[in-house]
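Below is a structure I'd like to ask you about.
The complex appears here without one of its protein chains, the remainder shown in place.
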Amino acid sequence: MAHFLFFLLAIVCVGAVVGMIFSRNQAYNALLLVLAFAALGGIFGLLSAPFIAVVQIIIYAGAIMVLFIFVIMMINLREGIPPEKKKWTIYLSAVLAFILIVELILAARGSFQALTGPGGEEIASPKALGKLLFTEYLYPFEITSILIIAALVGAIILVKKKEEE
Amino acid sequence: MTEIFWLIPFLPLLSSFILAIFGRTLPKKYISFQACLAVFASFIISVISFFGLLKISQESYPLIKSLFTWIASGSFTINFSLQFDPLSAVMAMVVSGVGFIIHVYSVGYMDKDKGYSRYFTYLNLFTFAMLLLVMSSNIVLMFVGWEGVGLCSYLLIGFWFEKDSAANAGKKAFIVTRIGDLGFLLGIFFIFVHIGSAEFTAINQAISGGAVTQGLATLIALLLFMGAVGKSAQIPLYVWLPDAMEGPTPVSALIHAATMVTAGVYMVCRMNLLYTLSGTAALVVGVIGAVTAVYAATMALTQNDIKRVLAYSTISQIGYMFIGCGVGAYSAGMFHLYTHAFFKSLLFLSAGSVMHALSGELDMRKMGGLRKYLPFTYPAFLIGAIAIAGVPFLSGFFSKDAILTQAFANKQYFIWILGVLGAILTAFYMFRLIFLTFQGEERLEPEAKEHLHESPPVMTIPLGILAFFSIIAGFIGVPAVFGEKLNWFNKFLEPVMRPGHEVHLSIQTEWLLIIISVAVALFGIYLAYIFYIKKPQTPHQLNAKFPYVYKLLYNKYYVDEIYNAVFVKPVVRGSEIVYDNFDLKVIDGAVNGSASVTGLSGKILSYLQTGLIKDYALVFLFGVILFLGYLLF
Amino acid sequence: MIPGSYFFILSVILFILGVIAFFVKRDLITQFLSIEVMLNAGNLAFIAFARALNSLHGQVIVFFIITVAAAEAAVGLAIILLIFRQKKTIKSEDMNLMKG
Partner (left out) sequence: MNFPILSVVTFLPLAGAVFLIFVHRDRKNFLRSLALAFTLINFVLSLFLYIHFNPQTAETQFVEKGPWIGYGINYHIGIDGLSLFLVLLTTFLMPIAILSSWNYIQKKVKEYMIFMLILETGIIGVFVSFNLFLFYVFWEVTLIPMYFLIGVWGGPRRIYATLKYVLFTMLGSLLMLVAIFVLYSTYYKATGVYSFNIFDLSKLILNPNLQLWLFLAFALSFAIKVPMFPLHTWLPDAHVEAPTAGSVILAAILLKMGAYGFLRFGLPLFPDAVMKLLPVLAVLSLIGIIYGGLMALIQKDIKSLVAYSSVSHMGLIMLAIFSLNIEAIEGAIYQMLNHGLSTGALFLIVGILYERAHTRQIKDFGGVSSQMPVFSAFFLICMLSSIGLPGLNGFIGEILCIFGIFKTSKLLAILGISTVILAAAYLLWMFQRVMQGPIKNEKIYSFTDINKREISYLVPIVIMMFWMGIYPRPFLKRMDHSVSDLLNKVNRKERIFIQAEEDKKALTEVNNLINTEKNKEMEEEAK
């Protein structure tokens, strides 16, 4: 069952991203990614990280991607932009990407074993995560909140139209 | 009362300080009162201390008052201490006495000047510096006074700094004398390194104790003399003194008579043991003095500026003092210094009075026949001229005779001949001055004639006092022929000038010498009479006959021009060339060159910056791959 | 149990797809999207390792990554919007102001 679920989600996820590469419409791109990220959320669930899974779906697939879609709508390009024409860039990046794959797999080789251990909800429960966040990671947590506010303010100031214009 | 001698220099300093700070707000009357009072008080204290000095035994000379340790660093320890001994006493009295008279005279002379308080500030400071110079107990402190005098001369010569010529003259005085000071400073260092102390007593002890070799003594003596040459305006550094006429006339009087130029003579006398030890140095002093005496006198012959004539005459007279020192007759040199102070200040102040009368006119060609307009100045001037010419029984006669006699007695015949020659010239140019200014036809400018007036009493009374002293001052140093005991001056100075080469001649020879010098003086006067009264066309005839000689003398041997061309111009021009070519092109060029090479390579490399985010990402990706590869393998 | 390697391989595939998408696409927004893909690939690896090592720290980090990604998206999109307003284009090769 788990295997089935994993493969289903993985295929949906990879398929959505591949679709994004071939699609020229930005709005479709964004929507495809919503799908991909939602699927990824499911995979997180499989990895017994329920809280992160939920966050992934709500924040990433929900909030962030919707932000993208808003912007795409605001920009509202009639025709999509065709993909790269400069062939050598694509070839070069393809070669590099291939090398990267090899390297990454080699790098992950050491962890090619089954996931062992209890796993289970008792460890990865939101409660435990929350405890960790508010004890050991308290300062980073607070700092992130400042970061978000700063980003918020920054974004608003950036996009704000100047009054004199 | 003698213990308070250390106050002598500081009273004028205090006054100067007060004037410097508050002078601009104080009333004129108060300023002049305070300035004169301070110097007068110094004079009184010097006189009191002088009599105190007479009372105590010679063994306790010199009195030393150590005020505080001034510099102390390693072996270099200098006390701020003053001393009082016969030599200092004579100098202190001359400086403060003549200085006081000049102060009083200045009250009248500077009355209408807008820099009134500034003037008296400087004047007091000048007196202080000179008093410090003559009373310091070590050579470094003496150097302080020495430089202070130089500074004040700079300030006072350039007093009317709005005039370019005055500013120039001040600067020239400072820099030229500084060249000499450089030698002086080196001399101090040699003394310090080899003797280990800068105190005069210690130096004298070391010399008489045989701790100083003759070679070293010569070296030090010559280096110190270099300073004296600068300060006392001898060949080759005399060029500043004639230009120093740009200052107010009382200042000239102060510089020429009481302070500044006599510093060199004082220093040589102070270090007389050193010069005696090194015969060579003494000879150099004598020869330079003698040559200067004649050389300056020749230049005085043709000058038309009344003050310039007097200036060259000063150079010449200082030359005489150095002759005295050079032949070992230090007290004779000092004696001439002392008499010279009176008659030279008298001459200058009288000249100032003439200028005052003629609203600043200095050219003798525009004077003549002033005798009847200036009934007081004329006799004063005449007395000064007679005294300097060496007519018997005036002060100049005694002192000049003493020097020449000693030169002869020490078998320095060459120096003696130059001295006699100088005496003729002196008498001639002084009376040329008198005749052109006061006698003969009037050549005044019409408007100058309208304002013609005798000076106020505040100026004429000092003239009277000085004239009086010019007449009688010589009687304290009467030559031996009139009686051994009578030369009181020599005796008084003996503790300081331990008998050097003073040789006594037979009475006959001495009489002969006296007659020669009298004859010489009268001959010079007679010559002047012929030239300028009897046959006034003679000078012109001579000019026509020897145009080049006249031109050479009139242009002061072109020495200023030569110095300018040989020293000043090449240095300035050379520096400019070095600056333009080396500093800007080579050094800075190297700096900027390396900067532009860096800039160029940066420009070339900047073509890698396409500005396209994809290219950057590609490079980034490449980097990631390399890094991962490095981690893996 | 699903072997851990599956997750890693999935993560690698997603990452490479993100890279390829970044180079193939020419509009800023899609390029930005592919960066998000890469980020998520990273997240997946984190979670997988957290699971493998039985540690919660990986999850915490992913949590932070998501927050930062939110901030980054906000600012990034604002910038893109600004660029679009001024240049009327979002083609990435038109942006070469930094050319040396």
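Here the chain labels run A, B and C in written order, and each chain numbers its own residues starting at 1.
In this text, contacts are C-beta pairs under 8 Å (C-beta built on N, C-alpha and C of every residue); 3 or more make two chains touch, one makes a residue touch a chain.
Remember, it's a predicted structure, so these values are computed and weren't measured experimentally.
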| item | value |
| --- | --- |
| Omitted chain's touching partners, listed by label | B |
| Omitted-chain contact residue, chosen from B:5, B:143, B:238 or B:398 | B:143 |
| Contact partner of the left-out chain, one of B:57, B:73 or B:506 | B:73 |
| Candidates B:65, B:178, B:366 or B:491 - the one touching the absent chain | B:178 |
| Selected residue (touches chain absent from view) among B:10, B:189, B:529 or B:550 | B:189 |
| Interface with the unshown chain - residue positions in chain B | 20, 24, 68-76, 118, 140, 143-144, 147-148, 151, 154, 158, 161-164, 166-168, 170-171, 174-175, 178-179, 181-182, 185-186, 189, 192-193, 571-572, 574-576, 578-579, 583, 587-588, 591, 595 |
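In the analysis below, only the chains that are shown with their structure count from here on.
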| item | value |
| --- | --- |
| Whole-Å gap between the CA centroids of chain B and chain C | 91 |
| Chain A-chain B separation of Cα centroids, rounded to whole Å | 95 |
| Rounded Å distance, chain A centre to chain C centre (Cα mean) | 6 |
| Residues of chain C whose C-beta touches two or more other chains | 19, 23 |
| Multi-chain contact residues (two or more partners), chain A | 89, 93, 96-97, 100, 104 |
| Complex contact set, residues of chain C against chain B | 19, 22-23, 31, 92-93, 95-100 |
| Contacting residues of chain C [partner chain A, same complex] | 1-10, 12-21, 23-27, 29-30, 32-34, 36-37, 40, 43-45, 47-52, 54, 56-57, 59-60, 62-64, 66-75, 77-82, 84, 90-91 |
| Sites on chain B touched by chain C in the complex | 605-614, 617-618, 621 |
